[in-house]
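Let me begin by handing over the structure; questions about it come next.
With one protein chain held back, the other chains of the complex are shown just where they sit.
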């Protein structure tokens, strides 16, 4: 099959390689000429514009969009919907908000264009060697592309999730859970690290990956991280967040579902980005006001 | 009435003044000679040792202990129980753990000594001008000293709480709630401070103290703090904690009562003391492992 | 001054009374004829339609909207903006989202209509006897109506907060803090209630209102509630939520400000509405899977 891939960042590039390795013809494009050049050097077929991509692909055309959610995906997908025709297929494999995908699918449908929202998990390794895909949209469209999805996903790692938006909804919640797992691991290892014992944290992660209840890929990655840097001395505890955990909490609010663990996982990331906490300043000031507790001056 | 006051720190000193201002004879002692000297200069009757205090007081003797909970109060109260006699009264006005008070009351009782655990709230201003007292122990003992308690507390601010430990139990929970109030205020003002609007935070606190649902003494103190330093530029957001909120959460765990707000208020204080968070390092390392997300190097 | 009041529910009705008691002429309207009739019986001047209200008021007209945020306020305000003219003034005194107020102020401005967003706190008692008002919009418009705002607010309880949206922003955050206060109080009293001691909860709330650090209007209301029903036996622990705490958390997410206490206060309300928790079912099922821990069957 011939397929266009827009966005050759870490995920898009590796998915393109994965597709190519599985015998598909990929036309890759990235708005950065440097990225295009680098991808060309690795043997991918690169085009210089989306127009060229659309001109190169046979009808009905299949274009996979793998760009950052938000402004980038809005611009790219909006552009595609203007340029493409009935029966063409747009795949959004990024981390778009599921409501955007619902909207875009409806917009596409007005022109007879098919739209699939594909939540993609597994990180770089998965993109390259076998991803986990959660796919929303019309079932018949999914089935038409099923061979592609099967090819690039790991055995069992491809799910038709339901109508439009359901793929990104699943990915959103997946990331919410992921935030919770990661924060739980972080908390546990901090307790170990500051305890009276002198644990070898890589060894601990290793034993927990062998037979324990919490064995998991993230624990394997924890083991790997501690093997590289036994006490994580060389990195700072600053953690950005993309939007999915935030959306999970907001969606949970809409549904009146309590999600304290997911919410706190996100908030502790936000806290990690603060040099100083204004909340804490207020509390320190209040203690000083009523109890004369000394404050740390700046 | 004649009464001994052991511990002349911020709270003990002001309680002693308060007692003296209400016509009671106070024999004050502090283990620091500097503190004793300072208190003597302010007109308090100071003794040079606990022995001298006990020798000076008429029987049955009443000694109010106002020293830091933990090792200090254990040592002082243990010493008193050894030196005092039947019908003497020990008052622990500090923030002792209520279980310690239950134990000490039983130890005292073995010698016929009476023991009251007195939770004291209201800060320095309250200690000096009218405290809030929550008192546990035998009711008849409380009643014997009621005039003293009434004298130094504000109108309505003196409660016989119940059997031994109940005074400190109330104070413990009071502080748990206080932590929650303070953290809620801190969070709210941080949102204001980082918002698109240019709020005058002292004015906001002021309007909230006049007619709003959240009018409160802590909001008045918030107003006061922002009047001194409009954006709290001169203090750092580092907040220590004494034990009561921790004990509240631990007690809640025993009772299987969920106390997320009190627990988080404490944890955010703990977080405020960290230069860098090991938990966050772990999460940053994990994101790097699976997604190639860059970490901030040290 | 003559002023229209749309919405005669608990808040609008009492604000109208308050205005009338301060010598202003109020034309009241509510979409429910029953509510209109009841208000007429209490002596308020009632009109039968918004059109009649607008026809009755002298130019420039001032209309205060006090209807539920969301669909109702959108419909009412949208209608007003269509029917009103340059220099008229619309006041939204409800709990609208501040972004809606920013948008509405801009829409009003296109027609030369002035728009103020007024956060109103203090509950029913405040609406009637002296509210707390936080007002956003153009300063000169605020100043024109200042006598009205001053009349119905308590001394010191009227703040010009800044440009459009700032009044509702303040009210939003106020409610976030309020949620935190209330949850903290709830947690504390639950610990007391399930403790080994037999506390009289009304007495506890009472002593805390006299001299303690946590004295506050909400603690006074706590005292009042326990005086009516000593153990709250006659009510169920089900707590709905309007939107402000949710918006506070969402705004905090946008600003990357951690607000764990406000978020948890909201989530515990959501939890209180669940008969059974699906999350908890999942956890119960998992414990059964790995450890054979028995589950409670339905």
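What to note about this one:
Chains: A, B and C, in written order; residue numbering restarts at 1 for each.
Here is the rule we use: contacts are C-beta pairs under 8 Å (C-beta built on N, C-alpha and C of every residue); 3 or more make two chains touch, one makes a residue touch a chain.
If you're wondering where the values come from, they're calculated on a predicted model, not measured in any experiment.
Screening C:36, C:97 or C:269 for touch with the missing chain picks out C:269.
Only one of the listed residues, A:105, A:218 or A:285, touches the absent chain: A:218. Only one of A:14, A:73, A:209 or A:241 touches the absent chain when the whole complex is considered: A:209.
Contact with the chain not shown here comes from a single listed residue; of C:161, C:185, C:207 or C:257, that residue is C:185. Where subunit B meets the chain that is not shown, the touching residues are 213, 246, 249-250, 253, 256-260, 263-264, 266-268, 270-271, 273-274, 277-279, 290. In the full complex, subunit C touches the hidden chain at residues 10, 122-125, 182-183, 185-187, 189-190, 193-194, 217-218, 221-222, 224-225, 229, 232-240, 260, 264, 268-269, 271-272, 276-293, 295-298. Residues 121-123, 126, 130-134, 153-159, 161-163, 165-166, 169-170, 173-174, 176-181, 183-185, 187-188, 190-192, 194-195, 197-199, 203-204, 206-219, 248, 251-252, 255, 257-262, 264-265, 267-268 are the ones on subunit A that touch the missing chain.
The definition used in the following text is that only the chains that are shown with their structure count from here on.
Subunit B and subunit C have Cα centroids separated by 34 Å. With each centre defined as the average position of its C-alpha atoms, the distance from subunit A to subunit C rounds to 38 Å.
Look at where the CA atoms of subunit A average out and do the same for subunit B: the two points lie 47 Å apart.
Along subunit A, residues 260, 264, 268, 271, 277-279, 290 each make contact with two or more other chains.
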